[in-house]
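Every protein chain except one is present and positioned as in the full complex.
Naming follows writing order (A and B), and every chain is counted from residue 1.
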Amino acid sequence: MKNSDDLQWNPTRQLLREHLVVSPPEHPDFINSQVLAAIRREAALASVVPAKPTWSLGRLLWPGFATLAAAVLLSVFLLPRDFAGRGSGAFISQVLTAQAMDPKTSVTSFQVPDEGGVVLWIDGVDYIPATHRVQ
Amino acid sequence: MDDDSQPYDEDDLLVRARQGDLSAFDGLITRHREKIYMQICFMVHNAEDALDLTQETFIRAWKSLARFDGKVPFLAWIRRIATNASIDLCRRRKRRPQTELELGPMRIDAASRTTPSTGEVPGSGLDRAEIRRRIDAALVTLSPDHRAIIILREIEELSYEEIALHLGCSQGTVMSRLFHARKKLQTQLTDLHEEF
Partner (left out) sequence: MKRSVLFAVILGAFLLGTFPARAAGDRIWTALVLGTNEKPPAEVPEKLENYAPALRKIFGYNSFYLLGQKKRDLVKGNEAWLMPTKEFFLGVDCLAREKTYYKLRIELYRRENLLVTTEAKLARDAPLYIRGPLWGGGQLIFLLVVR
């Protein structure tokens, strides 16, 4: 029984082995650098010793109310109400500088005012044939 | 990559890594990163997610290094972390996997309902791509645990004992899950190997 099950499975196994192929990572050192950077970042955060509180909760109460009042004033008078609003120059994207590395390549930018977006237009990069994989 | 001709190197790296030596851990990453990456790729069907999970696997390994007791090979231990991370991701996913890994010249997000009609893709490339899509679609129907077992057994060619170590379950569980996973895949892919 077991052998006939194996015989039935073999073609499917062959199919899997033939078609389930994966290339190794393109930039394997990238893995190392990212992992080590993350470890160092977390170690740096963990090494920060929180300062001992010099104020008790009771002592913080009045400064807390004062901060609250200041925060209310700030939010009412200074902070923007609608971050996602359009029509204001502060809420659009913008290209500040752009540089192409290859002398054959040129790059320009322009705004798309209706959507608040911006376009970086690259010319001179080689055409890629359809048969070439980009993924 | 594993280098079986220098077993003491890995032991030395492990000892130093457990003492906090990052350069030693760097060496361990270099040894095992490709195997871990490829194992995760098979599970999650997405190169970018696989890259993220590979990094996450090694970060988790670093944090848990003190708990590694050496009763299993280091690679088996790392593989278990990788498998768990992959299974977690598969369970969290609600969308169909993107088949980005090996589809031929034009690879489109699985969410797209149509494909471009350039007429420039060779016919044989499309056939392979279609087979791959069918296989990926069939694998998705398996639970993450069953998928892991199929990958570890059929692609990575691990023994039942090794798979049990990786997944933290008994060999009986491995064999049972493997049986059901194979049955399900067979049903969905029989026409493929008959036709091609």
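By definition in this document, contacts are C-beta pairs under 8 Å (C-beta built on N, C-alpha and C of every residue); 3 or more make two chains touch, one makes a residue touch a chain.
Remember, predicted model here, so these are calculated numbers, not experimental data.
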- Contacting the left-out chain: of A:V21, A:A43 or A:V72, that is A:V72
- Positions on subunit A where the hidden chain makes contact: 26, 30, 34, 57-58, 60-61, 64-65, 67-68, 71-72, 74-75, 79-80, 83-84, 90-102, 105, 107, 109, 112, 114-122, 125-130, 132-135
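We take it that only the chains that are shown with their structure count from here on.
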- Please work out the Cα centroid separation of subunit A and subunit B, and write it as a whole number of Å. 24
- Item | Interface residues, subunit B side, partner subunit A - complex | 22, 25-26, 29-30, 33-34, 37-38, 41-42, 47, 51, 54-55, 58-59, 62, 100-107, 118, 120-122, 128, 131-132, 135, 150, 154-155, 182, 185-186, 189-190, 192-193
- Item | Parts of subunit A lying in touch with subunit B, wherever the complex brings them together | 8-9, 11-17, 19-25, 28, 30-32, 34-36, 38-40, 129-135
